[in-house]
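To keep things clear, I will list the structure first and then write my remarks on it.
Heads up, one of the protein chains got dropped from this complex, but the rest are sitting where they should.
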Amino acid sequence: MDAPIAPAPAVVPEAGLARTERPPRPPGIWRQSWYRFRRNRAGMLGLCLVGFVVLVAALCPFIAPFDPNDQSAMLRGAARQGPTLTHLLGTDRNGYDVLSRVLYGASTALMVGIGAMMIASVIGVVIGGIAGYAGGLTDEFLMRFAEFFMVVPVFIVILAVVRLFGIVVVGTWLESVPNLSLMTIIVLLGLFEWAPIARMARAEFMRLKHAEFVEAATCIGSTRREILLRHILPNALPSLVVLVALGIGGAILAETMVSFLGFGDPKAVSWGQLLYFNYEALKVAPWASLAPGAAIFITVLGFNLLADGLTDAFNPRLRQ
Amino acid sequence: MLSTLASASRPVAAAPEAPLVRVEDLRVHFFTRDGVVRAVDGMDYVVNKAETLGIVGESGSGKTVSSLAMLQLVPPPARTVGGRILFRGENLLERTPKAMASVRGKHIAMIFQNPATSLNPIYSIGAQLCEIVRWHEKVSRRQAEERATALLNLVGISDPAARLRQFPHELSGGMKQRVGIARALLCNPALVLADEPTTALDVTIQAQILDLLAELQARLHMSMVLVTHDMGVVARMADRITVMYAGRVCETASARTIFTAPRHPYTRALLESMPRVDHSYSGRARQPLPTIAGRPPNLLHPPAGCRFHDRCPEATAECRRVLPVETEVAPGHTVSCIRHGSQGVAA
Partner (left out) sequence: MGTFRYIARRLIFSACLILGVSIILFALINAIGNPVEILLAERPGITDEIIQQVTAYYGLDGSVTDRYFTWLWAILRLDFGTSIIYNQPVSEMLLAYGVETLKIQIPGILIALGMAVLVSTLAATRQYSRVDFGVISGAMLGHSLPGFFMGILLILVFSYWLGILPSYGAYSTRSMLMDSTVIDGLWHMVLPVGMLVIFNTATLTLLMRSSLVEVLRQDFITAARASGLPERRVVFGHALRNAFIPVLTYLGILFGLMLATAPVTETVFTWPGLGGLYIMAIQQLDYPVIMGETMVVTVMLVTATLLTDIAYVLIDPRIRLG
């Protein structure tokens, strides 16, 4: 609209065949993004993969052919058996049905991913939001704090803490908490992965607090609470959603690696555990390692593609 | 190929018979997922030696794309799909990409709209200028630096030797645009394409840059194509003016004719919608500032017949069926409007 000719039909209404009807109200940012996202093939593929994993996690008690803790194949001498009609993906060296364990693993994986990112998002948005909105010394201090968490070698710290925590709880009431190791891993992942979210939240809050619509809201007397929750946060969400989607995939991968190295929850039915128990037998029973590996791959790929598609949908600038 | 270009150094022939550039029926289309956008759809114009041609049009009328097409630099998904661009008699569109590179910067150069983004942020001014000189001419580093210093001096930058070592972000917007102009003139090109060279600048700087361009154009006897949406700029700078609308030329004439005796309804509407100092737009005796009703057409599905018919106050039923063809209505004055003496072809 840099031309000196602005469409203003009200001034010369008779001129030509001017369209006088007002264009319909443009759709909001979420709907617009959804229109764009729908046309992104990679993003839709990601959404489908994630949807598939969610569906499996929800339906696993109904579709899994065996109980995940059913080791009866061992008694029948059918452990470490290749794929058959009864055991579509074979059995592992403990006599578990690989397919059932992989299906049940989906819900564990999603629990880890979503649980860890919920913790990380809350911490990240609160710290980043305060830093970005308050600015000054508060900002400086909080961001140095976040930077500290960026240089902590997260992965090996988690390994050490899970192991040592396992020793400490022996003999306390905590020992009776079900899936304690898994909870520990989820909490630790959440506690160590908030820094990128805080950085993004800070940048967005800083950008938005000077946006014209926020200044307008201030002018009409909105309270600070209203401004933060109704004007700034919703507009900061798109960038954060992308990070959270990526983070879920990352957290699932991290839990798998922790379990694969033998520091996971021995009682949990997780893909990493399956790999840990069967990796030694890779040569004789490769299916028991390949199936959970492929499941992790599909899930992580799904979340990565989803995050990619969301980035494109929220940034139309980059579109063709 | 090179011999045709070298002919420039021969004594100049009579200007009207041998224009420097003749663009014929140029077509540049964008191949998007939604369909083909005809950004430039049959455009003709000539640039004579040592003159300034102003190309005026709204945003999206295809003026920038048409000048990029001259350098074979239209960005994908756009492609030049038809027409000829005759530069000293040779069709540039037939050149291979490699052969085209030796024309760019040396014979035809470009000045960009936004000086803040058109200089590479991580190289010093000197490095960027010298690289171009040394690519086109086999000169030593010292000689290239001397040339760059001379050019910076020419475009009015003080202490040019020191500026060579500075980075773009250390210069002001106006200063950067002067560097952009210096870059275009490094190899003394025959033609300079200036794409909205002042739009991104402060108003006070705009006048300085325009004066500089006018002075350099006269001094170096070069031809210039000045692409802009600003009638004020062309009024001040151009010898001749081409008015574009929706990828086609409406009217071409000398600057004086365009402003005193415009024929095409779009040209007239453009001129009427310019604010004038002798009119009052406020107070009791106010008159409304005339505007052009409607919106520029969607070039995915351009209107049949004349592109302007649905916004044109003079349009008749015929205008919807007939595509007007540029016709010379007076010496040096071409119009494409069937209501004003143009021929047309049935659409």
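We call the chains A and B, going by the order they appear; numbering starts again at 1 in every chain.
As a working rule, contacts are C-beta pairs under 8 Å (C-beta built on N, C-alpha and C of every residue); 3 or more make two chains touch, one makes a residue touch a chain.
Bear in mind the structure is a predicted one, so any value in this text is a computation, not a measurement.
Undergrad: Mind giving the shown chains that are in contact with the missing chain?
TA: A, B
Undergrad: Check the options A:Pro65, A:Gly82 or A:Pro153 and report the residue that touches the missing chain.
TA: A:Pro153
Undergrad: Of the residues listed, B:Lys49, B:Lys63, B:Arg163 or B:Arg183, which one is in contact with the missing chain?
TA: Selected residue, touching the omitted chain: B:Arg183.
Undergrad: Pick from A:Arg163, A:Arg230 or A:Lys267: which residue touches the chain that isn't shown?
TA: A:Arg163
Undergrad: Which positions on chain B touch the chain that was left off?
TA: 68, 71, 73, 75-77, 97-98, 101-106, 109-110, 112-114, 117-124, 131-132, 135-136, 167, 169, 180, 183-184, 186-187
Undergrad: State which residues belonging to chain A touch the missing partner chain.
TA: Interface residues of chain A facing the absent chain: 42, 144, 147-148, 150-157, 159-161, 163-164, 167-168, 249, 253, 256-257, 260-263, 275, 279, 282-283, 286, 289-290, 293-294, 296-297, 300-301, 304-305, 308, 318, 320.
The rule is short, and it goes like this: only the chains that are shown with their structure count from here on.
Undergrad: Just the number, please: Cα centre separation of chain A and chain B in whole Å.
TA: 50
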